[in-house]
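For this view, one protein chain was removed and the others were kept in their places.
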Amino acid sequence: MKYKSVNKSVRKKDAMQLLLGKGVYVDDITPSNALVVKLLRSPHANAMVQEIKLDAALKVEGVEAIYTWQDVPQTRFAIAGQTYPEPSPYDRLILDRHVRFVGDPVAIIAADTEKAAEQAMKRIKVTYEILPAVLDPRTAMDNPTLVHPEEDWFPPCAVGGDNKRNLVASGTDLDGDVDAVLADCEVVLEHTYHTKACNQAMMETFRTFTQLDRYGRLHVISSTQIVFHCRRILSRALGIPKSQIRVEKPRIGGGFGAKQTAVCEVYPAFVTLKTGKPCELIYTREESQIAGSPRHEMQMRVRIGAMKDGTIRAIDLHTLSNSGAYGEHGPTTVGLSGHKSIPLYSGNLEAYRFSYDVVYTNLQPAGAYRGYGATQGIFAVESAVNELSERLGLDPTVIRDKNMVREGMVMPSYYGETANACALDRCMARCRQIFDWDKRYPVRDMGGGKVRAAGVAMAMQGSSISFVDVGSATVRLSEDGTYNLILGAADMGTGCDTILAQMVAECMDCDVDDVAVFSADTDVSPYDSGSYASSTTYLTGKAVEKACRQLKQQLFAIAAEMLGCSESELVFEPKGIRCLWTGQVATLEQIAYKAQCFNTHPAEATAAHTSEISPPPFMVGMVEIELDKETGKVDILDFMAVVDCGTPINPALARIQAEGGIVQGIGMALTEDIHYDSKGRPIESSFMQYKLPTRLDMGKLRVEFESSHEPTGPFGAKSIGEIVINPPAPAIAHAIYRATGVWHRELPITPEKIVMSKGNAE
Amino acid sequence: MLTIKNYVRAQSLEEAYALNQSRRSKILGGMLWLKMSDLRLQTAIDLCDLGLDTIEETDECFSIGCMTSLRSLEKHEGLNAYTGGAVRAAVRDIVGVQFRNCATVGGSLFGRFGFSDVLTVLLSMDCLVELYPEGLVSLKEFAAMKRNNSILVRLVIRKTPGKFSYQAMRAQKTDFPVLTCAASCVAGEYRVVLGARPMKAMVLRDEQGILKQGICEESAKAFADFATSVTPTGSNIRGSAAYRTHLVRVLTRRALQELGG
Partner (left out) sequence: MEIELKLNGKTVTDHIEADTVLLDFVRAHGCLSVKRGCETANCGLCTVLLDGVPVLSCSTLAARANGRSVTTLEGLQEEAADFVGFIADQGAEQCGFCNPGFVMNTIALLRENPDPTDDEIRQYLAGNLCRCSGYEGQLRGIRNYLNSRGARHEV
């Protein structure tokens, strides 16, 4: 298929603004008279606030107000950015007397300056009744200590949760008789894998500005991926109608799912409502690290059954997910750990079982992080498959060739969906060839204690949440024949504003430069679930296609009157609409002006789209490492990935998505660790302790595309944003096994673990 | 949150010293650690007007002002020629170029930080520090001293003929080291310095004559065994005592082999 504007690497529309440092983020557009909002946070993992003395704090010059649990509405809510009714339980108050993790807010302070707010914070005297804390997810369920003992805990959806058991959700999903098939297998492997609560660590921390607008309504400018959900969350939390709230996002300094949760919006919004004054809350890096919305820690037990020839017949996966002190995204992330790992092996799978428990603990609440549970599940299942192939003495790429899902196959463990578009087999073949797998898979001794080895992993994700997500777009013709594209999706740096404009350009046969993009504002944008769940390209993209089609119909209606013929006699051309009979043309400029004069057909169209399926993108990753057997240091030499995201709408941006995701995956595999002390206090609370990969830590990246054509996606596209974080961890763990003979089943795999492990080779 | 009431650019060491006698005064280094503290300072004393930000090289020594940046150490041709690149190797992985442009030699040494790459590499050389008002003391002696209200004015590296090598283990390339190791042979005397244990760097000398016949694979291994047996290590978030002890053996041997080769 030959395209003019899609499948082209055009520059992002905001590229030069961003690269030249223009003031386009929340803190750049906040007036300097805004009150500084700060949060006093609990130093205890589980405690009841007995008394708060504010006198001394209120005397600090410049302090406007201080609020405690006694001042806030008593309606419980969830801050997860999800479609209503949310699967996440309503378990929060703006401030709760019962504080449930180190970092849970105790008081909201508003002052003229940051210094005054900090000083006031130091002078607040809080007496706590310290309670025993649940710090280990493995002993959380049915623990005598309850994280949420309250009677008004409320789950809007039935997801198998029970606050009296510390259970956020639980369930089982199966096909076939997994125990019987396992009993009939020649080899059964059972191992337990553990991934931690990695932080998104986007460069711009959480932040929100609030003020009363010209109509006296609450106007929220926030760094968020979910303007509409945010409005709904604020409405419930604050007890005001949605008509009294406007949520807007400027440019966002990274999200990766972190900002799919309304982490900080409610606090300044509450202060603005109370004081009538503009407020700004900027989380410090420490707050972002300890009170954000990181990945769910998961422990996964995998049983995999196969024949000696490598035929994989059954997978039994149990996931224990740690939701932390609140339940945001707990019931849903866990699902992906099974639903986006097991289907990779649909080839010969006779039975599977996926069961899960999601528990509350007195640790930082988790949220949505790129991959959303799939990353964790794929680490477990891909590692198990690698362990199986090494046990059987089979090449791990060959065992995958034998068992992988292929185009046209039904995936029982993926809601019974059919793989309409699947180039996983081609991804594997191509990756094997350009990585030179056959040469690099054998372990090579480089001398001086160093060895080189390679590892492999596959991955999948989805494209939007089927039967749930809604993407929308408005396309409007301007008087000079250019277009406005108005979106409710949120470009958080990924470039979706641009790729959606490329689609408009393709549909309307114009230049991408002729499409101006706006997003997102609840007062202006058409409803969109928001940018998460790998939905924007696939779903909002399709809405853009529809909107363009509808706009053409509108323009035909106007042109028909102008040209005095019927709409069926008209054709759309780049610069206007032509009547087939007369050859007469109404230019877009003429049509647009006509639309503004004695006319009832709007020169704009809004369309929404939703999907009954969530077509998976697929990917193969191969890594070569050099491992220093004496120090345990792992150097990534080369990471090669081949991705099937359907048609890449903008290959340059798709490539950067892949590269960025791979480096985050490398961080998760090797350097990004999470520890708590015995009291539940987080150790990795800054970039000094939480180590993101630098450009010296990631070796050389190579990304190629092996495209399928997804019939339900815009121009054949599927998603790319999330899948790319999944392959690095299992591939690197595999390479480390090859180099050392030891399987590491807990992330990150640090040099110390590599050197000090006693060995577990079977 | 660090707060500072007054900022003073001292015009002489006398003035700086006098100001520094108050408990609520501090001499500013690169501000990198100080800024993260919760101190409430009455007076922050800046030595930046005293011309102490250069490296002067003579036939006998390098005289390095306390305000000299770590980046200047990294880039100084003479210093790296004398140390065979060991100084550059010791500082080049500290966070980033901008950080090393801020961080000062004086600040790095005065803190006597356990994690210090700088202290580790310098302890392998013939170094003195000039304190005000005490005058010159050996770096080793200074490293053992309790912090006081003196001013670290200068670092002096004597150009005693020697060879130097540097090794460090970092889990992430620009992180704090898990262990640092410098080895040297200065005027015929071997020294191995082990830092980030995580305690302050300590100096080992070849008192048993293990390296008397020079460095070969065997003697390097033997000295590494010796170092492992006498070097206390501890645990923190970056590594356990056991892993650090393991690294003492590995890095000592590697540093000596590099020195010998």
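Couple of notes before you dig in:
The chains carry the letters A and B, assigned in the order they are written, with residues numbered from 1 in each.
Definition applied: contacts are C-beta pairs under 8 Å (C-beta built on N, C-alpha and C of every residue); 3 or more make two chains touch, one makes a residue touch a chain.
Since the structure is predicted, the reported quantities are computational estimates derived from the model, not experimental observations.
For the options A:Tyr128, A:Tyr415 or A:Phe687, the residue in contact with the chain missing from this view is A:Phe687.
Note on the undisplayed chain: of the listed residues A:Val6, A:Val72, A:Val159 or A:Ala201, the one touching it is A:Ala201. For the options A:Val6, A:Ala47, A:Ile245 or A:Met492, the residue in contact with the chain missing from this view is A:Met492. The hidden chain makes contact, of the residues A:Cys185, A:Met298 or A:Ile656, with A:Ile656.
Remark: the residues of chain A touching the chain excluded from display are 9, 11-12, 14-25, 28, 32, 200-205, 251-256, 284-286, 492-495, 650, 652-653, 655-656, 658-664, 686-688, 692, 694-696, 698, 700-701. By the touch criterion stated above, the residues of chain B touching the omitted chain are 2-7, 9, 28, 30-32, 35-36, 44, 46, 48, 92-93, 95-99, 101-102, 173-174.
One rule holds in what follows: only the chains that are shown with their structure count from here on.
Centre-to-centre, using mean CA coordinates, chain A is 43 Å away from chain B.
Chain B meets chain A in the complex at residues 1, 3, 169, 171-176, 178, 237, 239-240, 242-243, 246-247, 250-251.
On the chain A side of its complex with chain B, the touching residues are 114-115, 118, 630-631, 633, 670-671, 675, 683-684, 688-689, 691, 693-694, 696-697, 750-752, 755-756.
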